[in-house]
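Got a structure for you, written out below as structure tokens; questions coming shortly.
Note that one protein chain of the assembly has been removed; the remaining protein chains are unaltered in position.
For subunit A:
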Amino acid sequence: MRVAVIGDGMKSLVTAGLMASVGNQVIVFNSTNTDCELLMEPGLANLLTEQHSSGRLNYLSEIVECELDIIIITDVSPIESYAQFKMELKNSVINGATFVILTPSFIGESEQLELEINEISNSAKVCCVPLLIREGKAISDFSRPDRIILGCDDAQVLTKVRELFYPFNRVTDVIKVVKTREAEFSCFAGNAMLATRLSFMNEMANLAERSHVDIDIVRECIGSDPRIGRDYLYPGCGYGGKALAENVERVARELRLRSDDLGLLDVVTKINDRQKDLLFRKIWSFFATELKGKTIAIWGGSFKPDSSNIDRAPAIVLIDALLAQSANVVVYDPSANEKIKHHYSNNQRFRIAPSAYAALESADVLAICTEWREFWSPDFDKIAESLNYKAIFDGRNLYSPDLLRKYQIRYFGIGKGEVI
């Protein structure tokens, strides 16, 4: 098929690369922005190079007139998109093309886009396929999805879109066909559910701390209950990233418009905001409010491992809070170092370190914000030796308090370890 992908983010590149890899002729619009950061996604750079040299993947900086079967829209915020679309598509040949929204922005977006585009072309149809594409796992998420929610309001178009996703749906049929509104709603509700689970567990972690219980034991116990399941039960120093927070906020906003909303999702967000501040509060108490001149080493700056994205990352909240108290901060992140360095380029008390252990040199304590694999089993002797105050504030509950006691390192986790 002749496929165009409109969008600037990592998802649009993954989509374009994989769509080309299964034989489609693909054009990426708008994406002159194939910057290094997007290409950090594991496997993406190779994929794009291969597909580009095969001739099936091409980049164009503006929307041109060409015949297309499918136009995939992703990572485009609706506000900028619609006005621009109408401008740009006016003279383009889009008759017969089907639009597929991968990252919906509101409930009813597909219907609205269809109306808007039909002011230009009567035959356009819009579907919504909110695929789960996670940073760090984007290629496998896209090529071997657990499910494909296919939101479509037109039977003819359904056949075409099914065909588009056929190469990624071969082992077992994981396509679930629903209406476009239902697909959009499911996307937001799913995110809201995950955020709620995380915030719920964080609330439990707080309680566990005060009840002298290790939350990880509780997590294992309740996770073994099939009604609950094990995923998204990890307490920590808050979830970051754009998608989850924005989607939760979207549902929260819709709910707020209802007169009987009790604010569940507002609380979910508030809990998450508090979690992001939690490591700071522990460090503040540890130093009895005297943070001026103290040096805090931080491992992990990206909002999750295998990503260099620092959008809404807990580490940023922690760094801001520490710098505001005139503490010194040294950060090491396996892939986000440059980005964090740029973010704090004007601050004299901030620096980044080239390695995890370099960050510990002359540091007073260590805080962990991202569960990168290389932090899972560090050299604790080295840590104990480097830190002036042998203490770890672990926002991702990576270690066992018993183990660290052997190294005489004080350990403060989220719902485990020492209480402060």
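Some points to look at:
We take it that contacts are C-beta pairs under 8 Å (C-beta built on N, C-alpha and C of every residue); 3 or more make two chains touch, one makes a residue touch a chain; residues count from 1.
Operating definition for what follows: contacts and distances are computed from a predicted model.
From the set "2-oxoglutarate synthase subunit alpha", "ABC transporter permease", "Extracellular solute-binding protein" or "Glucose-6-phosphate isomerase", the protein name that UniProt assigns to the chain left out of the figure is "Glucose-6-phosphate isomerase". From the options A:16, A:237 or A:321, the residue with contact to the unseen chain in the full assembly is A:321. Shown as candidates are A:142, A:280 or A:375; the residue that touches the absent chain is A:280. Of the options A:155, A:171, A:257 or A:288, the residue whose C-beta touches the omitted chain is A:288.
Listed for subunit A, the residues touching the missing chain in the whole complex are 277, 280-285, 288-289, 321, 324-325.
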